[in-house]
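Yeah, one chain of the complex is gone here, protein chain that is, but the others are all in their spots.
== chain A ==
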Amino acid sequence: MSYKTIIEDNIDILVVGAGLGGTGAAYEARHWGRDKKVIIAEKANIDRSGAVAQGLYAINCYMGTRWGENNPEDHVRYARMDLMGMVREDLAFDMARHVDSAVHKFEEWGLPLMKDPKRAELPEGDLGKGAYMREGRWQIMIHGESYKPIVAEAAKVNADKTFNRIMVTHLLMDDAQDNRVAGAVGFNVRTGNYHVFKSKTVVVGAGGASNIFKPRSVGEGAGRVWYAPWSSGSAYGLLIEAGAKMTQMENRIVLARFKDGYGPVGAYFLHLKTYTQNAYGDEYESKWFPELAERVGKAYLDTENQHFSHKPIPTCLRNHAFISEVAAGRGPIHMVTVEAFQDPHLEEVGWENFLGMTVGQAVLWAATDIDPKYINPELTTSEPYVMGSHATGCGAWCSGPEDISGKIPEYFWGYNRMTTVDGLFGAGDSVGGTPHAFSSGSFTEGRLSAKAACKYIDDGKAEGINVSQKQIDDRKEQIFKPLETYTVGRNEIVGGTVSPSYILPFPGLQRLQKLMDEYAGGVTVQYMTNDKLLNMGLHKLKILEEDLEKVGAEDIHQLLRAWELKHRHRTSECVVHHTLFREETRWPGYYYRGDKMKLDDENWHVLTTSQRDRSTGEYKMEKQPLYHLVGDAEK
């Protein structure tokens, strides 16, 4: 192919993917590395890229330590309960102790944070619960349509250069020292040029994975998924291929959302105080809990004492009730909005919540004449997503901060948020074991990574990096191969999309989704799987991988889709290995192991990790200890 090779050399910190995590990294890197070369390589345009492209109506992680509301350990308790015991408490505590400073900066930069009029009038000392409008204990409300352009500004001002429209396909490895990163490569989706970034450290913030399971939407609507269709699992694909240890990849998330539009329900439940009922107007949730408590145990679902203990009911268990009620034939489940929407203020919040975050839901209601003031809309459970910053903890196994994790060898190897590959850091969805970080926490993790990356360089750890010409040339050939495959194969046939020698990216994606859905517990099988199905799934993924060697791309845009598909495939493979390894149903409502329906704390109160061998492709699965730093006493 005749595409130019463009080399950017001597980079100190390369930020791959500048969503909320990546922008935080670029911003902070400049503070600690005044003289360092900071470069962003982003697949889209950082002004509107990533999960926050549409905007958000809430910041879901804000402690309010300033107002005496919560301490970091409170958040650890909450996240741990929601994840049925499983979080990296060192990382969660660390994120929570810094997150407020990010939110205060966002406000300084112009993000309109809503104020609680009742509280704002009180004198400073009497603010009690704080002046920001609380949606819930951890969430504050914002007018966040321009959240992303505002934080992108912070990254652009402080980076040396932002390369938009670069699909990063692989990380570069150091040829001088094993297991050390040396940059990344990719191609420009507009010009087709091959880009080589030689860098001492890399912060990967390339986002979670939507569309690896068959979506509920079909045909023209297939892009209507809750997590953005451009979240192609690159954060995982890039890291797994580089040999980084991954954790919690079995912890895929299923969300209860407004049907078809996937409008989020958070503001509805928390601020509007709406509630759900089955098709016959009955409360159904609590009915399913006694049976479920048998399976998960009192530590996670104390049916008798729940309203004394105020322990939140884990999100997955509420899903379980939803799924069971629908399976029992009493669906659909409705959100009761007609009461709340009689209040004009709440009605406005209800609509603006979508306009600022999930416009598709407003479009759907307009198209179907559903005004929630008069009709209670339907809810649904989504297809599963793999991501590490929402209520799930998928991602890389990372080092914690020295003052918290320093004495634990399994949790600490010197640099905060560094993966098990030297010089390779994560942020947001790419960091494992830190659920409930959300947008503000992802930005914070980016900041933590960048500071640690500067230290890594200053400590001389990146000396003597060498990238051979062969590595650069081999990657180039590999990246552009789908164009070659198409050009050659295209001549064999009259036309159309069906060829005996290549598959196009979209049918390839559909094949991946079908097999993940059917073998790894997607919507069409009620999130159910077992060891036999998972093993068959792995076999089929292997064959799909062989076929992906023959993926064809008609143009540069399809080349983008081809590489997104490969990252999704790698992510899926890792998910299946993890799901097979954890021999229990830890999160009923996210997925069920039909052969191991019970939660088994005796054998599985542990974190799981995997590591893919770079040369053989074999996965090594391990259990890792779960250290608790916070007691159970709820405050």
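Note that in this section contacts are C-beta pairs under 8 Å (C-beta built on N, C-alpha and C of every residue); 3 or more make two chains touch, one makes a residue touch a chain; residues count from 1.
Definition applied: contacts and distances are computed from a predicted model.
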Hidden subunit of the complex - UniProt protein name among "Adenylylsulfate reductase subunit beta", "Peptide/nickel transport system permease protein", "Extracellular solute-binding protein" or "Acetolactate synthase small subunit": "Adenylylsulfate reductase subunit beta"
Candidates A:Asp100, A:Glu135 or A:Asp422 - the one touching the absent chain: A:Asp100
Options A:Ala120, A:Val157, A:Ile543 or A:Met621, residue touching the unrepresented chain: A:Val157
Positions on chain A where the hidden chain makes contact: 27-28, 30-32, 34, 44-45, 47-50, 53-54, 65-66, 71-73, 90, 93-94, 97-98, 100-101, 104-105, 108-112, 143, 145-146, 150, 153-154, 157-158, 165, 189, 217-225, 228-230, 260, 348, 351-352, 355-356, 359-360, 362-369, 371, 401-404, 407-408, 410, 444, 447-448, 451, 455, 458, 506, 557, 560-561, 602-606, 623-630
